[in-house]
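Supplied in structure tokens, the structure appears directly below.
Chains shown are a subset, placed as in the full complex.
The first chain written gets the first letter, and so on, giving A and B; residue counts start at 1 in each chain.
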Amino acid sequence: MWFQKGITLKPRPRGFHLVTNEILAMLPEIHGMKIGMMNIFIKHTSASLTINANAAPDVRVDFESYFNHAVPEDEPYYLHLDEGSDDMPAHLKASILGCSLNIPIANGYPNLGTWQGIYLCEHRNHGGSREVLVTINGE
Amino acid sequence: MWFQKGITLKPRPRGFHLVTNEILAMLPEIHGMKIGMMNIFIKHTSASLTINANAAPDVRVDFESYFNHAVPEDEPYYLHLDEGSDDMPAHLKASILGCSLNIPIANGYPNLGTWQGIYLCEHRNHGGSREVLVTINGE
């Protein structure tokens, strides 16, 4: 069985945001699947998706701080400057973290670990709403 | 055809460990598939999976050294400190490398390149055993 649905995530400030429940609430179709895979694909190049700790909120603050240090704005060697200081770092962060999550489905639920949650990683200062496409295949 | 199996990887020291044979030995079901995909998903946020060089062991030592430099412990801006100096870097490394591998299956085998192997990346000092879930789909 195949299923595909577009989801619009509301605009969020720059940073890392836990969106597990927001996404899964849109996907009641999963509950009928015994085994399968779910792909969540973000259709942008300056925001990304990752899976990480779903409890302590300070982890997500540290993610933002770390990536701002690891991928600085205004590096003297950047050529692509015309969309603002936050743009080129946003592209780089998006590729380091990735745009496509693949999560197994087991007995009607995404089989995440106890401490795993889905992060929307907003790398722009004003990224606006973000489009994700969810594709599910299973039996 | 769908197939899903949980595998417990034994505790390993912090570092990068080649686990290709350990994982594939648990998956004889692959051999009946002509075309398919295998997903290997680690259900943790402080360990990760990647594919890299399967020969020279010093490559794996250099992975550990590099990531310790690139994602340092005890950065002054870290807020999430209560699980030890190795914890926040472990979360960051886990998202940089990823928790979910997708490998094509061809003629009964994972179609890895000659020099490709599967690494378990243990980012904690004492991470304990690690749970992975393998989901296979093919014909």
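Keep in mind that, in the parts below, a contact is a pair of C-beta atoms (placed from the backbone, for glycine too) under 8 Å apart; a residue touches a chain by one contact, two chains touch by 3 or more.
What you see is a predicted model, and the numbers here were worked out from it, not measured in a lab.
Visitor: With 2 identical chains placed here, how many copies of the sequence make up the full complex in this file?
Guide: The complete complex, not just the displayed part, contains 3 copies.
We take it that only the chains that are shown with their structure count from here on.
Visitor: Taking each chain's centre as the mean of its CA atoms, how far is chain A from chain B in angstrom?
Guide: 20
Visitor: Going by the contact rule set out above, which residues of chain B touch chain A in the complex?
Guide: Touch residues, chain B against chain A: 2-4, 39, 41-45, 70-71, 75, 77-80, 88, 91-92, 94-96, 98-100, 102, 131, 133, 135, 137.
Visitor: Under the touch definition given earlier, write down the residues of chain A that touch chain B in their complex.
Guide: These residues of chain A touch chain B: 34-37, 50-53, 56, 58-59, 61-63, 65-66, 69-70, 96-98, 101-104, 106, 111-116, 119, 137-139.
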